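Here the complex is missing one protein chain, while the rest keep their positions.
Now for chain A:
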Amino acid sequence: MTDLASAGRNTSLPARSWLERIGTGHILLAVFLLIYPLMASDFFLTQIGGYSLVLGMIALSLMLLAGYGGMVSLAQITVAGAAGYTVAIFGENNSGIYGFGWPWWLYAPFAILLASLMSALIGWIAVRTEGIYTIMITLAVATACFYFAQQNYALFNGFPGYNGLRAPEAFGVYWRDPVPYYYLCLATATIAYAAVLYAARSTFGLSLQAIRDNPRRMRAIGFDVTAHKVFAWWLAGLIAGAAGVLLVWFNGRISPGTISVGPAINILVIAIIGGLRHPIGPFLGAVVVVMMQTFAIDIVGAERFNTLIGLVFLAIVFVSPDGILGLWERFKPRTGGEDWSSFVKGRSDKTKT
C-alpha cells in the first residue's frame, strides 16, 4: 500500500525543487507575514495578527477533521480550553488555588499532550456514530464541559476561572510582548499548517480522505476506520492544544466563558467562512472574523455584533458552501486550475451522503 502511494506521488511530481513545491503563493505569503511587524502597530500585531493566527489554528484543527475526515466538530475550543486549564493548574496563576509552578518547557508540552488525549477521547466517543451525529455529540460534549467547568470549583475554580497566567520569559524575551508573541504564533501556526498539508498527502491522510468518502469500502478492504478517525482527532487535538496554550498567554486568563457555546460556534463560523477545502481557509476566516470583530463595532455597535456575524455566516452557507476559498475559486481568472477543480468536484460528490 505504502509503495503504491509513494510511487504514484513520485511519478506525478518529477524532480521538482523544494522551492517549486512550496509554490509562489506560499512564498509571497511567508514574506508578507515575516515583514508584517515592520508595518503594523502593536495593536495590529497582537490583537489582529497574533489573535487571528491562534483562532486560525483552532479552526485549522476543525478543518483537518471536517475537510479530510468528514467529521464536523464543535468541541475544538473545548480541547483548546483543556490545554488552557492545564496551563493554569500546573503553571502559575493569581487565583490562589493550584498553580504548581512548573516551568514553561514542562507545562506547555504537558498541556498540549493532555489536550490531544482529551481530543482523542472525544473523537472516540463521536466516531461511535456517523455523519450529522458527530456535530450533535460534539456540541453536547462542549456544552457539558462548559457547564461542568462553571459549576466545579474544586478543579476549575468555577465561574471566575483562573487569572494572572503570564507568558514565560525565556531566552531573555518576554513572550507576550507584541513582536515576540506574533512570531511565536506565526511559527506555531506555520508548523501546524505545514503538518496538516503534509498529513493530507501522507498515506494516513489519503486513507482518511478515502474513509470520509466511503467508510464501508475502506472497512471492507481491511482498514481500521475507527483507528484512523481517532488518530485524526488526536492530531487535531495537538494543534488545538498548542493554540490553547497560546490563547491563554494572549488572554492572561481562562474561565468557562472561554469554552462556552458562543466561542465553540465561533470556531465553526471561522472555519466555514474561510472554507474547509484547504488548510489556508481557517486562517483566512480567522482574519476576516477578527477584523469584523474589531472594526464592525463602529458600524453595528458592539451589542449587535453577533447578528452581523450570524448573517454573514448564513450568507456564506447559502451562497458559497466552500467559504471564501469557494468564492475565490468561482471568480478567479481561469488559468491552469484543472487539478484544483477536479479536487472540488470530488468534494462536492462527497457531500451528498
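The rule we apply is simple: contacts are C-beta pairs under 8 Å (C-beta built on N, C-alpha and C of every residue); 3 or more make two chains touch, one makes a residue touch a chain; residues count from 1.
The criterion applied here is as follows: contacts and distances are computed from a predicted model.
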Inset, instruction - Using the UniProt record as the reference, specify the protein name of the hidden chain from among "Cytochrome bd-I ubiquinol oxidase subunit 2 apoprotein", "Branched-chain amino acid ABC transporter permease", "Lactate utilization protein C" or "Heme exporter protein C". - result: "Branched-chain amino acid ABC transporter permease"
Inset, instruction - Write down which of A:L55, A:A83, A:I137 or A:V287 is the residue touching the left-out chain. - result: A:I137
Legend entry - Positions on chain A contacted by the hidden chain, ascending: 72, 125, 128-133, 135-137, 139-141, 143-144, 147-148, 151-154, 261, 265, 268-269, 272, 303-307, 309-311, 313-314, 317-318, 321, 351-352
